[in-house]
Each structure stands twice: as structure tokens, then as C-alpha cells.
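One chain of protein is taken out of this complex; the other chains stay put.
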Amino acid sequence: MWTVLACLMPPLILSVFIFGIQTLIITAVSVISCVLVEAVSQKALGRPITIRDGSAALTGVLIAFVIPPGVSYLLPVLGAVMAIYIGKHLLGGIGYNIFNPALLGRAFLLATFPVAMTSAWLPPLHDLAIFSYLGSGVDAVTAATPLAVMKEQGMAAFTQAFGSGAGLYTSFFLGWRPGCIGETSGCMIVLGGLYMLYRGYITWHIPVSVLGTIALLSWIFGGEALCSGDPLLAVLSGGALLGAFYMANDYVTSPTNKTSQLIYGVGIGALTVLIRMKGGYPEGICYAILLMNPLSSVLDSFFKPKRFAPPVGGDK
Amino acid sequence: MTNTKSIGQLLSRGILSENPIFKLALSMCPAVGISTTVMNGVMLGVAVFFVQVFSSVTISLFKDQIHPRIRIPSYTLTIATWVTVIDLVLAAYMPGAYAKMGIFVKLIVAFAIITMRLEMFACKEKVKDSFWDGVGMGLGFLVGMVVIGFVRELLGSGTVLGYDVLGFKPLLFFILPCAGFFVVGLMMAFFNWIEVFYKQKRGVRS
Amino acid sequence: MKDIVSIVFRLTLTCLMAATVMGVAFIVTNKAKKHNEHVREERTMYALLGYSEAKPAPASVVLHQIYRYIITEGEVQFVSYLIPTGSGKPGVSNAYSLVSLDLQGKLVDQKPVAIDGEKIRGREDRDKAVIAVAGSGKDVRFADHTIIVTENGKRIAYLLGGKFPGFKTFIGVMLALDPQYTMVGMEILEHEEDPGLGAEIEQDYFKNQFQGKAFSTLKGLKVVKEPLPAEYQQALEGGIAEADMARIMEQYKEKDIYALTGATISSRSVTDGVKGMVKKFAYRLDILDKVLKEQQIAVSF
Amino acid sequence: MRMKLRQLILLAFVLLLPGVLQAADLIKKTSFSGTNEMKVLFTGKVNAAIAGDASRYTVYEENDPDIKLALAAATITDEGRGVTLKFAEPLNSANTHVVSIRNLNGEGAVDFKVSKSYLGYLLSILISAMLINNFVFTKYLGLCVFFGTSKRKSTAKGMGVVFTIVMLVSASMSWFFYQYILIPFNLNFLQIVVFIGLVSLTVQAVDTILRKVNPVLFNSFGVFLVLVIANCIIIAVPLILANNNYNYLETFMLALGAGGGFLLALYLMSSVRERLEIAMIPASFKGLPIAFIVAGQFAMAFLGFSGLKLF
Partner (left out) sequence: MNSLLTFPLGGVHPPEAKGQTAGLAIERMPVPDELEIILGQHIGAPCTPTVKKRDVVVEGAMIGEVQKGLGVPLHSPVAGTIKDFGMSAHPMRVTSPSITITVDHAAIPATYPRNDWSTLTVAELLGRVHDAGIVGIGGAGFPSHVKLKPPPDAKIDKLLLNGAECEPYITADHRQMLEHAADIVEGAKIIVKILGIQECIIGIERNKPDAIQTMSEAAQAGSTAGCRISVQALQVKYPQGSEKQLIQALTGRKVPSMALPSTVGVVVHNVSTARAICDAVVGGKPLYEKVMTISGGGITRPANLLVKVGTKASDIVAYLGGVKPELAKVIMGGPMMGFAVSNLDVPVTKTTSSILFLTEKEIDTRPHSQCIRCGWCLEACPMGLEPKEIGVFVEANRAEDTAQFGVFDCFECGSCAFICPAKRPLVQFIRLAKMKAKR
């Protein structure tokens, strides 16, 4: 858990330079409330208190990562209650939750504060003025996320707002675009993800299948005509990378079998593209993962690990 | 089931110990579905109340005439009749409230609680007892709906019975469909917890 | 065997009894129900005109229903209006005429329609009457329903209902215009937008923005993605003194519509929808008025 | 039973085909795109000079033949097989539009209607009932049975399949009764009694037939038949179709969607509850309360489908 947390630190630090110091405050509030809620729930339910295993802190960071940078500090607190108490401890604590707690928290916040969660975006900073959004500054500025612009105003407006070509990819890859706190800087997420892959904490199956499906389907259906979408843009915008590396890969809520992991990833990718293009929200990976979460145990029951050798005459 | 039950017992059973929503967990659909405001809860609760009372009384009145083999169809017919009547009356005289409740009024016909009371109580007991049993159950349902409606309305829109009490909308979530599940689930757990708590307390005392 | 007879007998009896109860209930409630069907709609209309239960509309205010039909005969299409030619007072048996215009706005014919004043509000009865007048072999299709409001015979407002696609499904609205087609008010009748987002279109601070927009402004109305100024919001929500309110409303009269935060698409849908409705209505009413004037057709409005 | 389902699907397909072949010979597909665009796809290559000439088009809403819509541009697409019409003002896609092209095919004009496709509409009824407005998670119907039979995956599957079949049959019968008996004879107020009666009848019929035809199947699925009556979805679907004046195809789609959605919800829920059975749930939450909480979480996940516009 602590390693995963460490992998999430680079995007967090970069987010301070992209959106200002308040991202750090939101993350801190989120982490502290998650840890507190975890401790209180465990105390109330008479379980050993395990806040030191880092799982609550990780959920806290992830909740902060999937909310816009301009929201009130109250939001992560409420999200923490939903994620940790309702989403995790009522179902039996760590390991038994069906849905990814952080995303459950986000879904709850999106339903409760739809305006803040869909409009509190901030234009990225370019001058290291990391304190400029603190205090009253937040209300005055708004921005639209790339996917929202694409969905509501079309590709032309997108190009006008974010440019095109290599510059666009670079700024998106680095993270200089409006978006949730932790989702923008593709480079840092990929870096952390690759480190986790290298250390063997995760396998390639889920991230590759999720991102591959998103890229493929966006290429096929994403453009004006068939097969004219921009796969790279689809992967870099929204929370695709964060979702693929840190949310979809969550051990507890994803399948354990490799085959089911691939199917699970493809399902997430397909649902993401479906919601992005036809659904009610500009970004769909949050709901795509939530919708696939309950399927992970179903998939695992279909694809059992390959047994060494079945008994003679088959299983009894 | 003992034959002699006081009115108080019959009432309290329906409202507390065998509350159709929190204890028997029957007829959950409206409890989750339209309990976004107290008023909705009251309206449907009243509708269910009348259907329950009328059906209980009807079945109790005709219990000797009902052939045991067509028991269930008779119950269904009776309930459907009374639901139709209530439905028509509401549609005619309270169109505003009726529009809000959608098809849930008509769906009272599929409520397990009503059939269950008819089968377990009204077909055996005296008219008066059946009446009070129906009243108890109907009230129990009403109370459940009001409680859930109160929580959801207060938290969701900051109002009670339409009157603004908080002055702001705390958590929009609670008037959304999915919150109904959470509220009912948490309340059921709360009632379970109270029961266990009191049993323990009583156990300690005795 | 005896059992079966008994069962059948009792079941029949039960059914009969049930049917009796339901039948009685139906008969007793039917009239009230029919009466109530239009009450809500009418209440909305009166509310848009500024009347309420505390301040009921005077008897001199009359709502004149106009029903538009499209009649197709082969390749030729007419636009026909079912208009009241009598006094127009509800409850009084009215005379109605079907005035048919060709697509260029020339009068084709005018025929009286025999229909009762109350019955005209029921779709089936009305359609039947129009088909009977239009003659056989023609395709008659109901298009829309608008209301012209007069006070002492003088036009004071138009009410028009309409439906257009919103962010999710359709949004149904009713608009009130003054005789110069300036928006008097708008009411959202139905929608399935997201709570907290698109559903905010039914809030005063959004729908009242349309109030007072002149036809000229309305024709070019757009949606701007700017935060709603605080004073304007106060004025729209009606929490301030009347004089201030009038001043502020006047100040923002020619401004575009401020989009709802997080629900630009819904805001734009409503704006575009309203714009289209008013433009069409104004175009048609001008033609109709011209024809009625030229042909000296006596109408009740 | 699976065979029967397949036949029903096949039947539905055959019945739906005319919807696909709706437009005139020349026009293959029409659709709205964006707020002020319309796309037309022809069956073959068309004369680009004519099809690309905006002045040759006349477009109006079906109900407003007197008001012609101003066309900004007509652009040839799809290698000469299609044309995109761009309008000056946003279109009201709620209404059917009539497009007429002069001299496209020699003499005279080619007229065709552009509206949201009917097949798409049917499918959207199905998808809506199944996912977007899932009867269990967003409309809260059938909860008693839902919580009662979602403890085991096998039970859930059985219940879902039986329910879907009974639903299809009873909804079809209800539609027939409603359209040909209740409406003509002005007996609408009897709908509750009639619908519940038809449901009971269907259940009884399926029970009898199954018992005779396939006793093995009956043994595994028969127990669920009784429960079907207590499920409010089964009575809600006829009521909805009566309310919305659906035709038969729409009714069929609604019933299929409702049944499929119920099956899906049951299956997902049961797989989750099997997992919860071995979890350490707090004592007062054991059983129904936690099932409700999980259902709420499902409902939150299903929010993702909200606003889904496939067609």
C-alpha cells in the first residue's frame, strides 16, 4: 500500500504546480478524513484498527485525485464517509468491498454536488503562482475539461481551446490541462504505473486491456467518420490513465484470474467509451469501473485458474 | 396466534414489533421508490392504510363464504378492487398528489404485506379484530414511510413537509433514487441494533 | 363436482361484487376526474398570466383555444386552424370554424365546425369533428394548440405549449407572450433532466431570465457561459423590493441567457426550443391575423 | 425454455425488419447529428452537383409545412453517397422533419422523412428498461422478490429466466386486452384487476404446461412461479404500457427489457451476496440491511448509464 501511495506522490506534487497549492490541502483533508473514518468505523465495529496499513490513506489520496481542484474542502470529507464506512467497513472491511471505495466516494459526490463536481475545474497555471487560487480566487475562474468541450461543443471548439498536434499531446501528457487533481499528468501516472509493474505489484493485463480498448474504440467510433478518432487523445484526456493504473487495478475489486482480468479491462474500456460518447457524462471511466466491479467475482467464477491436473475421470 | 388481543396490542404489533417495512421487510418498493418527501410517504401510506383496512374487513366479513381453494384469487380480487377504488378516488380528487405517486398507487395490488395479513389474520379472526389489525399494519406502513420520507426530505432538500427548515439543501444525494436503498438499509440496521441493545439491557436487569 | 359448482358460483359472485364496487366508484369519481384533468393545466396558464387563487382572474379574461391541424390531400397541404367564432366564454356553447390556409398563407376555405364547447378539449371528439368537416380522402393531423387570452375583447396575451429535446429526454414548456410577442413568462411542465444540474431549469433563477425578453431580442437569443450576476439572481428569485426588481430586470432585458453551471446543454436546449416556438408562432399568427382581417372573418378574439 | 426464448427473439427480429426498411428506395439512412445537422445516406452514388446544392433542398417539420427551414449548406460525404445538411438554426429533433430534393432523380422531387429511427426507438426502450432505468436499481420495483431470491446464483438465474418468460407472455396478453377490450369498451378503470388476473393466469398456464411438457425443468424452476405474482414489476409493465399507449412491438421490448434487467440485477446481486456471505458483516447489518446497502451501491454504479443516448 505504501509503495502505491509513494507512486501517487509525483502526480500530486505536479498537481500543485498545475492547479495550485489547494490540491495539496484537498488531498490532505481527504487523507485525514479517510483515516479518521477508518479508525472510527473500526472502533465502532469492534475490529482491530488498521489505519497504519495505508489502505485508508490510499483511498484518501485517490478520492482527492478524482475530484476537481476547485471544490470546497467539505467534499472529500463526505466522500470519505461514503467510501470508507458505507463502501468498505459495512461490507466487512478491507478485502470484502465490492466496489472501489474511492470511486464510490466520487460517485456519491457527483450525485450530491453535481454542480461543483462538474464545473469546479481550474485552468492550469503556467507561472508557478501556486497560491493564486487560494481563498476567493477559486470562484472567479472556471475552465472546461477537454472531454467536456469535445462532448458539448465538438472537435472544432476543442482544437480552438487546446490546440492540436504535438503541442497538444505534450501538454496533455505533462498534465497542463483542466481536469481532476490527479488525473491530468499522464507522464507521472505512467511513471508510477511502470514502477509498480516493474516491482510486480500489478500486472500488465488490466491497464493494457483498459487503455487498449479505449484507444481502439475511440479510434473506430470517436471521430466524424468511422475510424477517424484520435486514440492517443482519448487515452490522455479524462481519467483514463489514472483509472487504468490505479482504480481498475485495485486488488480487492478486480478479478484475480488473468483471463478474467483481460475481459474485465476490455469491459471497462468499452463502457468508458460508451459513456464518453453516448452517455450523460463527459468522462465515463469512473462509472465503467464501478459497473465492472461486481462482475469481477462473476468472471473469476467462470475462469478458474488452470489446475495442475484434474483427477482421473474429471472433478467429482 | 392467540385469539384474544387487545386493540393496543394489535396496533403496537403493526407499528412496532412487526412493522411491515423495517421488521417484516415487505412492500419495500414504495419505501425506497417514492419516499423522497414526507408528503409522498403520507399519501401512499394513507392509500395503503385504506386498502389494508378495507380488505381486512371485507375478507373478515366474508370469511365463511370464501371457498378455501379459491382463497388466494379471492384475496387478490378483493385487494385489486379496493386499490382500484382508492386509485380512482385519488385520481379524481387529488390529482396533484396522484401525479407524483405515479404507478405506485396501482402497485399496491402487488404488496405482499396486504395479502399476508389477509392470509394470516383476517381470514380467521373477527371483523373487529381484523379491522384493528388492518389499522395497525396500515399505520405501521404509514409510520415507516413517514420516517423514511422525513430523513430523505430533511437531508435531501432541507425541508419538512415542504417547509424550509434548514434553509439550504444539504445533500442532494438523498432525494436521488439510490439513496432510498441506503436510508432503508441503515434504518433497518438501526432498528436491529436497538432491538439487540434493549434485549441485552433487559437481559442484564433480569 | 359440487365443489366445482360451489367454487364457480362463489367466484362469479365475488367478481360481480367487485365489479359493482369498482363500477360505482368509477361512476362516482369519473366526473370529478374529467373536470380535474384540465384544472392543473389551466392553473399553470393563469399563473403565467399573473393570476392565482388569491387573485383570481376576472370574468372578463377569456381563454380562446386555437387548434392547428395539417390537412393533406395528395401532394397539397393546408394549414387549418380550428378557431372559436362565438363569444369564447367557457361553459357557453361556442361556434367554431375551421379556417384552412395554403402554405403561402392564402385562405382556402372556411367551414363551421359543430362541436360542443367542453368537448373540444377532448382530443378524440375534436379530431372526429375536424375530419368530418375536412371531408373524406384527406389526411388530418393535429399539430398544436395555442391559446389567445383576451380581456374585455382585447388581446392581452398568448399561451403556447411545446416540447423539444433536452439533455436527456424531452422538455415540455408553456410560454406566455404579450401581444407584441414579448415573453411574459415560462413554465417547465415536464422534463427528466438530472437533479441538481439540468433540473435547475425549473428554478426561478433560470426560467425567469426569459421574462421580459422582447421578440427582437428573443430572435437572436444565445446562451452565455458566465456566472449569473448576484443582483440579477436576487431579482429573478423575487426576494427584493419591487422597484429594484423592475430596475434590474430592465437592466438585463437585452442580455443573453446565463447558462446553468454544469448544465449548459440543458440551458441551450431550453433557449433554442423557446426561440423556435416563439418565432414560429409569431410568423403564423401574423399570417392568420392578416387573413382573418382581409376576409373579415368574425372571431371571438 | 432456452429454445422458446430463442424463437421469441427470432420472431421479434422478423417483426422488426419492416422498421429497418422504412425509407424510400433511394434513401438508405437518415439521422440527426449535433444540434443543427442532418445526415442523409443514399443507397448509391448521387449527382454531387445536385445533392450538394443547398438551394435544391426544402426542409420543414412535418407539422409545419408552411415554415421552411433555412439551410446553410449541403456537404457531400461518404464518397458521394451521403450528404450532410447544415441548418442555420438548431433543429428540434423531437419532431419528424420532411426533406425534399428537387431534380435529384431526374424529374420531380424526392421526398423523405427524417426522424429518430423507429428501430432505434425500440432498442432504446429495451436498453432503457434494462440498464438506464433498470426496474430494480432505479425504479425500485420488485424489491421483495429481488432480495428474496438473490441469495444464490442458481436461484437468481432460475428466477430471472422464469420471470422474463412470464413477463413476455403476460405483457403481450395485457396489451391485447388493453387495446382491444378495455379501451374500446371504456373499461379502463378495470385495468388493475384485469392485469393482475392475466398475470395469475399466465403463471398458472406456464405452471401447467411446464409440469406436463418438461417435468425436469419444472422441478428446477417451478418454485419461482409463485413468486412471480408477488413481483410488482410484472404488474408495473402492463400499467406502464397502458399509460404510454405503446404498440405491440414497444410492449414486447419493454417486457423484454424489464425481464432482462431484472435477470441482470438478480445475477449481479446474487454473485455479490455469495461473496458477502463469507464476509464479516456487522451483526445488525447482517441479512437484509446489508443487501439494501449493496443495492444502493449498485444503484450508484448504474447512475453511470443515466443520460445514455444510444440512438
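In this document, chain identifiers A, B, C and D correspond to the written order of the chains, with residue numbering beginning at 1 in each.
Just so we're on the same page, a contact is a pair of C-beta atoms (placed from the backbone, for glycine too) under 8 Å apart; a residue touches a chain by one contact, two chains touch by 3 or more.
Keep in mind the model is a prediction, meaning the values are calculated, not measured.
In the full complex, the chain left out of view touches A, D.
For the options A:41, A:118, A:257 or A:272, the residue in contact with the chain missing from this view is A:257. Screening A:63, A:80 or A:94 against the full complex identifies A:94 as the residue touching the chain left out. Mapped onto chain D, the interface with the missing chain covers residues 277-280. Take chain A: the residues that touch the chain left off the picture are 50, 53, 55, 92-96, 251-257, 304-312, 315.
Going forward, only the chains that are shown with their structure count from here on.
Distance from the centre of chain C peaks at A, each centre being the average of the chain's Cα atoms.
Between A-B and B-D, more contacting C-beta pairs join the chains of B-D.
Per-chain CA centroids place chain B at a distance of 38 Å from chain C.
Counting partner chains per residue, chain B has residues 73, 77, 80-81, 84, 88, 172, 176, 178, 182 touching two or more of them.
Each of the following residues of chain D touches two or more other chains: 189-190, 193, 282, 285, 290, 293, 296, 300, 302-303, 306-307, 309.
By the touch criterion given at the top, residues 167-168, 194-197, 227, 261-262, 264-265 of chain C touch chain A in their complex. Of all residues in chain D, those touching chain C in their complex are 35, 62-67, 89-90, 92-94, 189-190, 193, 306-307, 309. Residues of chain D touching chain B in their complex: 137-144, 147, 189-193, 196-197, 200, 229-232, 234-236, 239-240, 243, 282-285, 288-293, 295-296, 299-300, 302-303.
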